[in-house]
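The structure that follows is given in the form of C-alpha cells.
All protein chains but one are shown at their positions in the complex.
Think of it as A and B in the order they're written, each chain with its own count starting at 1.
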Amino acid sequence: MAYFTQQLINAITLGAIYGLIAIGYTMVYGIIGMINFAHGEVFMIGAFISLIGFMICSMLGIGSAPVAIVLVLLISMAFSSVYGWAIERTAYRPLRGSFRLAPLISAIGVSIALQNYVQLVQGARPKPGGQIVSGGFNLFSLDGFDVRISWLQIIIVLVTVVLMGGFTWLIAKTSLGRRQRACEQDMKMAALLGVDVDRTISLTFVLGAALAAVAGMLFLMYYGLIDFFIGFLAGIKAFTAAVLGGIGSLPGAMLGGLLIGLIEVFWAGYFSSEYKDVAAFSILVLVLIFRPTGLLGKPEIEKV
Amino acid sequence: MNAVTPLIEVEHLTMRFGGLVAIDDVSFSGRPREITAIIGPNGAGKTTVFNCITGFYKPTVGRLTLRGDRDYLLERMLGHEIGQRARVARTFQNIRLFPAMTVLENLLVAQHNKLMLASGYSVFGLLGLPVYRVAEEAAIALARAWLERIGLLADADRPAGELPYGAQRRLEIARAMCTEPRLLCLDEPAAGLNPRESAELNQLLVSIRDRDGIGVLLIEHDMSVVMNISNHVVVLDYGRKIAEGPPAEVQRDPAVIRAYLGTDEEAIGD
C-alpha cells in the first residue's frame, strides 16, 4: 500500500509534465488539424534554455531558489515561444493549401533539424542539471516503507495546476480564446467575421510552446539530466496523452497526461521497466485503433 | 402504380446526427429505366439520403432494398460492397475525380473489381498472361466508348484535374457508368454548368436511361433538368417527404410551392 502510494505520487508528477506538453499538441490539432511533430523538440529546447538559465542565475549569485525558478520559468517560456512562433511561420503556414500530408512531413523535417541543431551547438552528451530544489518530507510510513513527497514534486504539481487554471480561463473567457474556438469551428467563416486567423494560429503555437517550455524546465528539475533527444520520447508520450484524452480537448489532454504518467510509472514499478515505453506506444496504437476520439473527444462526422 | 417492381426501395429512412434529425421517416422508390429526381431546398437532406444509399452513413432507422440478381439490403453492407455487389454507383456534389491520373486511368479504376479478377489478383497480370491482356483491352474499349459518348476521346491522356469544369462533371458520370451499375445516383450533376452544357447533360442522362436501361436517382436544383427528363419526383423539406409524383403534378403541389418560395406563388421552373 505504501509502495502504491509512493508510485501514485511519482505518477502524478510525471503525468503533470506530460499533460503540459499534450496541451500544445491538442490545441494545434484543434485549430489546424495537424500533428505538430516538432512540438517535442520545443519541449527539449525549453529544457535547454532552462538549464542555461539556471546556470546564469547561479553565476549572477541568485541564491534564492524561488526567485531563480520564477526567473528561469519566464525566460524559458518567452524564448521557447519564439521557437513555436518561428516554426509555424516558416514551416507550416506556407503549407496551408498543400496536400494533406505536407504539414506532417514538414513537421518531421523541423523535428530532425532542431534535434541536430541542438546537438551541434550544445553537444551530444547528456547535461546534468544540478539540484535546484532538494528535500521533502515523509507523508507516512507503513511496514517500514517511507512514503515521501519531495518539495520538487509539490512545485511541479502546483505549477501545473496554476498554469492549467490560468489556461482554461484564457480559453474560456478571453477574446483570444473566443477567436481560437471560432477558428476551430470554421476558419473561413471566422476570417469573414474579422478574426485574424493567421494571428490566432500564431498565438496558439506560442502558447503551446510556452507550456512545453514549462514542462521542459520541470523535466530538467525532476530528472536532473537532459540531452538533445529527450523531445522525441516525451513528445510521443505527450501526443499519446493528447490522443488518449481526446485530441482537441484541453481537459482531455490533462487527463490523458495523468493516465500516461500512471501507466508508465505503474508498469515500470510492477512489471518491467524495460518495457515501459512499449506500454506507452501500445496504448497509442490501441487507442487510435479502437477509440480514435479518445476519452473526452467529440466524434468527427465525415463530410462527403 | 403499374406492376414494374422498383429497383430501389427506401422505407422509413431516418438519420440522426446527435440531436439533429437530418432525415425523418422518408420512404420512396425508384424504378429501372426511369429517372427519379429528389428535389428540395438546401439542407432538406437530399445528399444525406444518397450517403445512406451508398453506404457512407449508416441509417439510424430504415430499410434500403436494391433489387438486382437478388435483393440487397444496403443498410447492412459496407461502403465499397454497395458499389461492388449491389452495383450502385454515384457522383458527388463537389466533383471527386482522381485529379493527377489521366481521364482514361479514371475510367479504368472504375472497372477495378472486374480487372482485379481477370488479373488473378495481380498474379496473372505480373506474369503477363493473355487472360489479363484480353480483359484489359475490353476495359479500354468500354472506356473508349464512354469517352466518345461524352466527347472526351481526344483528352484521354490528360490528367483529369486539368479538364474544364463541365468536362469533369461528364467524366465523373462516365466513370460511374464504367462500373456497370444497376442504379446510378447523381448528386447535382448540372451544378455550375452553362445552359449549353446543361442541355448536353440532359441528353446524356436520357440516353443513360433509355439506352443503358438502368435506374437513375437524381438530386438537382436546376428545375429545367428535373422537369424535362425525370419520370418521377420526390420532394424533401426539412428531412421529410412533402410530395411525390410525376413532375407536372409535383410542380402544381401547393406544399411544394410553399417550401420553395415561401408565400410567393409564382410557379417553379418552366
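Heads up, the rule we're going with is that contacts are C-beta pairs under 8 Å (C-beta built on N, C-alpha and C of every residue); 3 or more make two chains touch, one makes a residue touch a chain.
Convention: contacts and distances are computed from a predicted model.
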item	value
Missing subunit (named according to UniProt) among the choices "3-isopropylmalate dehydratase large subunit", "Branched-chain amino acid ABC transporter permease", "Heme exporter protein C" or "Carbon-phosphorus lyase complex subunit PhnI"	"Branched-chain amino acid ABC transporter permease"
Sole contact to the chain not displayed, among B:97, B:243 or B:259	B:97
Omitted-chain contact residue, chosen from B:33, B:63 or B:112	B:112
Touch criterion as defined above, residue of B:61, B:140 or B:223 at the omitted chain	B:140
Omitted-chain contact residue, chosen from A:45, A:183, A:234 or A:253	A:45
Missing-chain contacts mapped onto subunit A	34-35, 45, 48-49, 51-53, 55-56, 59, 75, 79, 82-83, 85-86, 90-91, 94-95, 98-106, 108-118, 120-123, 125, 127-128, 130, 232, 236, 239, 272, 274-275, 277-278, 281-282, 284-285, 288-289, 292, 302, 304
Missing-partner contacts on subunit B, residue numbers	54-56, 79-85, 87, 89-90, 92, 96-102, 104-106, 108-113, 115-116, 119, 121-122, 125-126, 132, 140, 144, 147, 153-159, 175-176, 179
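Just so we're on the same page, only the chains that are shown with their structure count from here on.
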item	value
Separation of subunit A from subunit B, taking each centre as the mean of its C-alpha atoms, in whole Å	48
